[in-house]
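Here is chain A:
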Amino acid sequence: MFDYTYLPAPNLIPSIVEMMLKIVFIFSMNMGVFAPLLGWVERKQSALMQDRIGANRAEIFGFTVFGLLHTVTDAIKLLTKEDFIPRGADRPLHYLAPFIAVVPSLVAFAVIPFGGKYMLWGHEVNLVIADLNVGMLYVFAVASLATYGAVIAGWASNNSWSMLGSMRVGAQMLSYEVAMGLTLVGIFMVYGSLQLTTIGMAQENFFHWGIFLQPLGFILFIACALAENKRTPFDMPEAESELIAGYFTEYSGLKFAMFWMAEFLEMVTIAAVLVALFFGGWHIPFITHQGLIAAMGYLFGANFGAIAAMIIHVAVFWLKVVVWIMILMLIRWSLPRFRFDQVMKLGWKIVLPLALANIFITGLVLLAVR
Partner candidate 1 sequence: MGRLIDLCKRKLGDTVLSAHEQHGDETVVIRKDALLTVLRWLRDDDAMKFDFMMDLTAVDYLGTRARSERFEVVYHLFSLKNNHRLRVKTLVADDDPVTESVVTVWVAANWFEREVWDMYGIIFKGHPNMKRILLYEEFEGHPLRKDYNIRKRQPLIGPEN
Partner candidate 2 sequence: MENRHQLDLNTELMVLNMGPSHPATHGTVRFFIKLDGEKIIHMETEIGYLHRAFEKHCEDGTWSKAFPYTDRLNYNSAPQNNVAYALAVEKLMGMADKVPARTVYIRTIMCELSRMADHYTNLGAATLELGALTAFLYFVEARELTWDLIESVCGARLTSNYVRIGGLASDLPEGFAGKVKEVFAKNRVFWDEFDKLLTKNRIFLDRMRDTGAISRDDAIAYAFTGPCLRAAGVEYDVRKASPYLAYGNVDFDIPVGTTGDNFDRYLVRMEEIRQSERIIEQCLAQMPSGPININDAAVRNPSKEEVKSNMASMIFHFKNTIEGIQVPKGEVYVPTEGSNGEVGFYLVSQGGGKPWKCRVRPPCFALTQAMGHMCKGSFLADIIPTFDMINLIGGECDR
């Protein structure tokens, strides 16, 4: 496990291949599937919630594919849109802001396991890009960088509404970052680790899922995650009816789309973290990790069985993620938004004390159980 020198050559190649495959998988999942698809899901889902049908008319050779092509048309349109920077704006920062917004949301996924460990031809495959022992802290650290994107976007735009939006987004994201960290301390106490793979493995038993062990932590975390994601009911920074488009008022074309993309990808990350921490990660309820591998091994032989189990686990994980994304969208489309001071009040006066209380209670219970 610990080595500074390189792995022996025969082992190096599979590791590199494994690494690249995982990165490509996550990247294609994020950029290729979720970023465009979520736009479609969001549109269609909101449409159906609102008794509408939603985008369905874009067609190639008569095929409309349930409106999926609208995401393609949107991309083409946004790409060929004028790139615009207002006078008085800080040009380099104006370019930098969407960049800063997107990168963390793409990178944050690295530590989230989307499957367990499998032995394939004597090579252990661990379905996580980087199995850091700081685990969740990495996500927090990366998430804290996302604040810059929004704050700088507003600052660099030379627009009053953007400026207001950026101040709001800064204050809001900072407040909820703290609360988010504290809400998860309970989970870390329960599983005794910050490493997401460890936490994932610990949830093999259905009744050890985080949701049962940390219900309060779960609710608080969802609130914080929604706030970090800056979507309704916490979309003060970009509240259309108040601030026009908030901090990205002066952004056009793809640069504007990048903020949205970042938002969508953040949503995927949030859903993935929720699943990994509270909903048993890749586990199927009542079926153990090894149990499934053994069963599949019995059916397909050891190696292919492991592959089959891997596929099932990965599918289960993404299924849970998709369900969570849909729930997050349901929340987003059902609720009115807060007022800014109410958001801050919720963060500091309700969530933060409750999170501290949650830590206290968890500690007491854990000590009592022991």
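The set was built so that all candidates are chains of the complex that A comes from, given by their letters.
Methods note: a contact is a pair of C-beta atoms (placed from the backbone, for glycine too) under 8 Å apart; a residue touches a chain by one contact, two chains touch by 3 or more; residues count from 1.
Just so it is clear, the structure is predicted and the values come from calculations on it, not from any experiment.
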Once the contact definition is applied, which of 1 or 2 turns out to touch chain A in the complex? 2
In their shared complex, candidate 2 is touched by residues of chain A numbered 46, 49-52, 160-161, 164, 232-233, 235-236, 239-242, 244, 333-342
